[in-house]
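Note that one protein chain is taken out, while the other chains of the complex remain in position.
Let's turn to chain A:
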């Protein structure tokens, strides 16, 4: 596996990573997909979840993204993330607190629009929590 794929993680505020890796696994909205060099070009939406970066069959980096878009070409995998944080840096207690707060917001929410917005936030926070859970074992 000599060929590498250029993995780029970009948030609106800055370019977070740009490095050649062996494989990345991206949580697409219709299922996770792994990207190796020579992948056929595609564009996909990304659901809140964890991007795994593989180097020689080992996970070297785990990054949580709160949704976004991925563009894959034969040599490149670009993820446009709305929010990205390394899994190791997620503070479990804080996220749990956030979910509780959001739960209260949900009860206060009046319109359906507002409700949907808060629910989306909760989903992101839950996914974040799941991400930390996965690292503990």
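Note that contacts are C-beta pairs under 8 Å (C-beta built on N, C-alpha and C of every residue); 3 or more make two chains touch, one makes a residue touch a chain; residues count from 1.
Here is the rule we go by: contacts and distances are computed from a predicted model.
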- Query: One chain is missing here; what is its name in UniProt, given the choices "ABC transporter permease", "ATP synthase gamma chain", "Pyroglutamyl-peptidase I" or "Heme ABC exporter, ATP-binding protein CcmA"?
  - Reply: "ATP synthase gamma chain"
- Message: Of the residues A:71, A:96 or A:119, I need the one that contacts the missing chain.
- Response: A:71
- Message: Across the whole complex, list the residues on chain A that are touched by the chain not included here.
- Response: 8, 10-15, 28-30, 33, 40-45, 69, 71, 73, 78, 80, 82
